[in-house]
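One chain of protein is taken out of this complex; the other chains stay put.
Take a look at chain A:
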Amino acid sequence: MTSETHDWIFLAAAAPFLAALVAPVLHRLLGARAGWVLALVPFAIFLQFASLVPLVAAGGTATAAADWLPAYGVRLSYFIDGLSLVFALLISGIGTLIVVYAGGYLAGHPQLGRFFSFILMFMGAMLGLVIADNLIALFIYWELTSITSFLLIGFDHSRAASRRAALQALLVTGGGGLALMAGVLLIASVTGTKEMSEVLASGDVLRNSLLYVPILLLVLGGAFTKSAQFPFHFWLPNAMEAPTPVSAYLHSATMVKAGVYLLMRLQPVLGDTVLWMTILPLFGAVTLLVGTLLAVRQTDLKLMLAYTTVASLGLLVLLTGTSSEKAIEGAVLYLFAHSLFKGALFMVAGIIDHEAGTRDVTKLGGLRKLMPITFAAALVGAISMAGLPVMIGFVAKEVLYEGLLGSSIWLLAAAVAGNALMLVIGFAVALKPFLGPEVHTPKHAHEGPPALWLGPVVLGLVGLASALAVGTTGSLLLGPMAAAVFGGPVESDLHLIPTYISAPLLLSILTVILGVGAFLALDRLRDLVARALKVIGWGPDRGFDQVVSVIVRFSAVLTRSIQGGRLEVYMTVTLALVALTLLLPMGLTGTWPAMPAMPEPTFYEAGVILIALLGLAAVVAARTRLTAIVSLGIQGFAVALIFMLFGAPDLSFTQFMVETLSVVILTLAMTRLNLAERDHRPSSQRLLDGTIAITCGAGFGLILLAVTQQAFDRRLTDFFDAYSRTIAHGRNVVNVIIVDFRGLDTLGEIAVVMITGLAILAVVRLSGRRRVPVVPEPEQVVASRHSRGAETVR
């Protein structure tokens, strides 16, 4: 197997992000026509990846790698085999058409530039995901697709439904992402490598590992949420709130297949076990059936397509889960075919919506004369979706039936039923709006501009061409992909026209008969499913809301119970815990420090200590708060003097300034908060506070004694003594440590200073004006509106 290094892969991986940067500017200059220009970027990427086809078809791989965080084994490494290549071609190829389509679909939208930016960013993330070799890089790209998907679903952010759908998709796929992260780290620790290509070469290491079950479940957690498997399927139909280009691209052709990609990628090392071959086909089959049945229920074109996408993803998981050569070949073919026809049909649904003003299938009809190109594209897509000759969908269905023949009869039955229902939906989308008498639509329908119909037409032609030349498609693209998924060479012998009457052909005929029968009875079937759903009355979508509202209420209750808003309580708890932490370890282990031998203090040292003690006595005896604050300053200055006497001028300097400022700020805060001039604590409270204060002070004193009695480790001192002058050119070691040796820490600290300053400004400004709820409540939870105000200090 040859492996070539191609450095242009870095550029290809970065190009969509760079294009995303310039997209808003370009949109401002060119308007909607910017789509045609921006589409050149994915098109160039497509051509570059296409140049790898001969290499990969010959069994080779292309790689590129650079160090990222070498200390942690994180590299920015890419690795392209048959599986990655087909995905990369689909992402960049369909991406080109989608960018053009978006320019036509959202023409005149004021935020089109931002939309281009988001969709290009997504393209970069998705491309990186499928070509990443390093597991950490793969995970980062995975999360980036979730985030960009969130931005795209919520693109129309003024509508509550969009916002909810975006948040839902983010929570579901983000939660799965966390599971995947844990799974990826376990894989890395078991195999001892963070490179996917080396993991794939590890053979049975993962399968034989004790951690196999947790690894599998965590990876499935990521894949099932991303690829909308039952019971996590609900976010995908809701994601149809996004503009149609997004639905066509992310939520049918590419992103939702990321989970399937991951399963296919790991099939050689995680697959072929009892657990794998039980869980995947089971969930896949349930998803397939649930998806198609729910699709029948819908009348909105996009929702019908969305549910069949769920179903198709189920079918892909089912096929991958059998770990058999033929079924995997079927999965690969079906994945390819599905990306083409579903992308095209979504774009068709978008054109209808755009030109006729509605996408409700019951309010559409007779568009065939008005929109002939769209009709043709829709028909071609539907034929492929239905698995009829002479489209690539037909070849895919034949092969997958053949692959399933060897497995359980139930899986085969599920596949036949699912495919029959997909035929129903495919033709419902492609025929109902176009045939029959013309219906009055909200907008006067006519054919859209070329930017709109280019995409579905090209995808339809590719689906047709790849089927007519199925031998070439198989040997160049899909054979190498199937081999990468199977983990060994796959014998591929694809025919468009069956050469003899085989079992798959008979199953196909059965599928068509069932499908046509169901299509004729579609209205009755729809009522039936609707009534069944009414009886059940609960679905995971409602469940999601319930879970979220429970979490929100729990956190509101928890916040109210521990953040009561009284400063005294906070201070008491904090200081009592500090005292406990300091004293408890010494008390439990019985290692109290001994009093060290101290030299007799000179008269001025004794004098300074006396001043400090007098200051403290004054604090306790003070009658008004202002006197107490100033007396505390006396004690602070005395401590600063002590620092000075014992040779720490920097510390002393700082202590002087901090004391001055804290007296000023405490005084100001006191007047600001309208505190009473005198302290009115009852004596029981005074006793408690005094005890805590003395315990805390004693704790600090004892711990300091204990620390100074340890043997002093001079390593750091020697290092800084030796190097601060020679390396960092500074004689003041303290300052050199702050700004140079430990500069990064200081950078973090000053950021904290700044954030604290902003927070204090906000609190001071808010406390005078209005009460804001402690926990901002989401729109769903309107029940309890009586949350307590932000009276932090009062």
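Observations
In the analysis below, a contact is a pair of C-beta atoms (placed from the backbone, for glycine too) under 8 Å apart; a residue touches a chain by one contact, two chains touch by 3 or more; residues count from 1.
By definition in this document, contacts and distances are computed from a predicted model.
Selecting from "Na+/H+ antiporter subunit B", "Dihydropyrimidine dehydrogenase", "Thioredoxin peroxidase" or "Sugar ABC transporter substrate-binding protein", the unshown chain of this assembly corresponds to "Na+/H+ antiporter subunit B" (UniProt protein name).
Note on the undisplayed chain: of the listed residues A:158, A:208, A:671 or A:710, the one touching it is A:671.
With the whole complex as reference, residues 649-650, 653-654, 657-658, 660-661, 664-665, 668-669, 671-672, 728-732, 734-736, 738-740, 743-744, 746-747, 750-751, 753-754, 756-758, 760-761, 764-765 of chain A touch the missing chain.
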